[in-house]
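Only a single protein chain was left out; the remaining protein chains are all shown in position.
Letters A and B mark the chains as written, and numbering starts fresh at 1 in each.
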Amino acid sequence: MEISLGELVGRLGGELVGDPAVSIKQIATLDKAGEGDLAFLANPRYRAALESSQASAFILSPKAAGLTDRPRILAADPYLYFARAAQWFNPPKRPAIGIHPSAVVASPLPASVSVGPNAVIGENCDIGENCVIGPGCLIGDGVQIGADSWLHAGVKIYAACVIGARAIVHSGAVIGSDGFGFARDGDKHWVKIPQIGRVVIGDDVEIGANTTIDRGALDDTLIGNGVKLDNLIQIAHNVQVGDDTIMAGHSGIAGSSHVGRRVMVGGQAGIAGHLVVGDDIVVSAGTIVTKSLDKPGVYTAMLPQMPHADWVRNFAHLRRLDAMADRLRELEKKLADKKEKS
Amino acid sequence: MEISLGELVGRLGGELVGDPAVSIKQIATLDKAGEGDLAFLANPRYRAALESSQASAFILSPKAAGLTDRPRILAADPYLYFARAAQWFNPPKRPAIGIHPSAVVASPLPASVSVGPNAVIGENCDIGENCVIGPGCLIGDGVQIGADSWLHAGVKIYAACVIGARAIVHSGAVIGSDGFGFARDGDKHWVKIPQIGRVVIGDDVEIGANTTIDRGALDDTLIGNGVKLDNLIQIAHNVQVGDDTIMAGHSGIAGSSHVGRRVMVGGQAGIAGHLVVGDDIVVSAGTIVTKSLDKPGVYTAMLPQMPHADWVRNFAHLRRLDAMADRLRELEKKLADKKEKS
Partner (left out) sequence: MEISLGELVGRLGGELVGDPAVSIKQIATLDKAGEGDLAFLANPRYRAALESSQASAFILSPKAAGLTDRPRILAADPYLYFARAAQWFNPPKRPAIGIHPSAVVASPLPASVSVGPNAVIGENCDIGENCVIGPGCLIGDGVQIGADSWLHAGVKIYAACVIGARAIVHSGAVIGSDGFGFARDGDKHWVKIPQIGRVVIGDDVEIGANTTIDRGALDDTLIGNGVKLDNLIQIAHNVQVGDDTIMAGHSGIAGSSHVGRRVMVGGQAGIAGHLVVGDDIVVSAGTIVTKSLDKPGVYTAMLPQMPHADWVRNFAHLRRLDAMADRLRELEKKLADKKEKS
């Protein structure tokens, strides 16, 4: 991959300032960039790194155009431009087309598909054109996967689940495991409720390593288009996740909650069950949402760390906050009484 | 699967009100139910959905018997009845009996067992009658699994671990990995303590996708009968979990803690190490238990979310709670002094 700045701008847009013949081979950080690299400055804080960078050219916002006189592409959103340029220089390295002889495949597949060693594909599956099914993937009966999707090594998909086009699913992800549904037999044993719904996932979804998405109890668990899930996330049965929602590592959504579009959920955050969380809501890292939310905005409930001794001293009072409030009220009353008397 | 209401009540109990000849084919939610479906009302909140439901029959509590005049089964616990009916209509779809030729099996197995493609079973294993070992399962040497257990695709069980009868283990679960045990060599390196205990799991246990259960250091990690574990749970070495305890996603128990029977642990909750948590204790979602608990009841310590600006304003004081308490005491003292003087 090698391209001139002029050609790159021809493809991806942006305003070029400087020599269009400069040749670019890769994208890099300001610090590590060298001859042939294109670096970007999205945050003015890194201005100093721009000056000392050895990159051959830069992506800058129009405002930052004057920070260097070296070759530069001006783009309204330099980070977005960087993403698109990085994609251009780094197309995914697709494995060879065809089915590895060690794979066990019980469904007819398009000739354009790649199936890795020791993968298992059940009966009555419908796998789209150009899909990559990585080594050791385990795909149950009746699974549908849209065109151009990529399952990395060791993904497991239970029977009857549906994944859209252009999905990227990372290793160890499990899609379609039974939802966690039990009825209690008096105060004794738990009786399993069969989970007969499916998981239905839209287009352009990315699912992180070892993330789990449970199938629905009676109806389906639904993941919208463009959703991005990080690693080790838990999506419980009958959850609905709206388009373009993004969730960071170790976060989770409990059963039957409906989360809107463009929601952002921080790491180790959680959404309790049977809630409705509206569009454009941001849940901070480590925050548990226990009530439905409809007003867009950032919601938080996290304790920031402090030195342990400070924590011990301060947090002891948390157990007595109610008593403190009573004492405060009492004092206010006394002072008011005095005033009246005087 | 098709059955008349009369026959169903004959099998599962309950009091039938209405035509016993009504034919039922499946269980469904009130909203989605149609001709041939049996729906249930466990929560009176959904009364309106009952009225508009297209179900052929309903499961209701005796108290709710008058809410409809359509065919209905009265059961003391409609949700439990629903669970049993759902099981009747949806028996697990067992794969064909036999060992797939691509599986690598080094132990003799009963003829009633199913072993999926590319599964690996080590030496000296004892697998019970009617077990299903899913595709890609990896089972170490000397593992024992009781009759009628079902391991979904890609379960990993380390050597010498024991699983009881009628277990359901979901994809990606890991049973018997080394406990996290190290001795520190001065203030430098960590020296591994070999983990030579096993994991021993009782009967009727369900284990969620990508959940991990570590083997004991010297003694065994023990999981009782009827325990239900959701996805992505961590059970550390030498933990003991009592019968019928149930844990939600992302929860965990640290090393050597003993948890009683019928304990309920919420999502993202944790129990610190070396504790004893008694029977019938409920740990709320997101709560970390740091002291042993013996009195049954609900224990909580979670911050409910608030708008970010409110959180910033309120939580700043958390770091000064000790100073606030001092100031309150000081005020009380001053007022008391005044009173004495006056």
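FYI, a contact is a pair of C-beta atoms (placed from the backbone, for glycine too) under 8 Å apart; a residue touches a chain by one contact, two chains touch by 3 or more.
Keep in mind the model is a prediction, meaning the values are calculated, not measured.
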Per the definition of touch given earlier, which of A:77, A:123 or A:337 contacts the omitted chain? A:77
Could you list which residues of chain B touch the chain missing from the display? 102, 104, 118, 120, 136, 138, 140, 154, 156, 158-159, 172, 174, 177-178, 180, 182-194, 196, 210, 212, 214, 218-219, 232, 234, 236, 250, 252, 254, 268, 270, 272, 283-284, 287-291, 293, 297-304, 306, 310, 313-318, 320, 324, 327-328, 331, 334-335
What is the set of chain A residues that contact the non-displayed chain in the whole complex? 27-29, 32, 77, 79-80, 82-84, 86-87, 89-90, 92-93, 100, 102, 116-118, 134-136, 152-154, 168, 170-172, 204, 206, 208-210, 226, 228, 230-232, 244, 246, 248-250, 262, 267-268, 285-286, 302-308, 311-312, 315, 318-322, 324-325, 328, 331-332, 335
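Here, only the chains that are shown with their structure count from here on.
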So, in whole Å, the Cα centroid of chain A is separated from that of chain B by 25
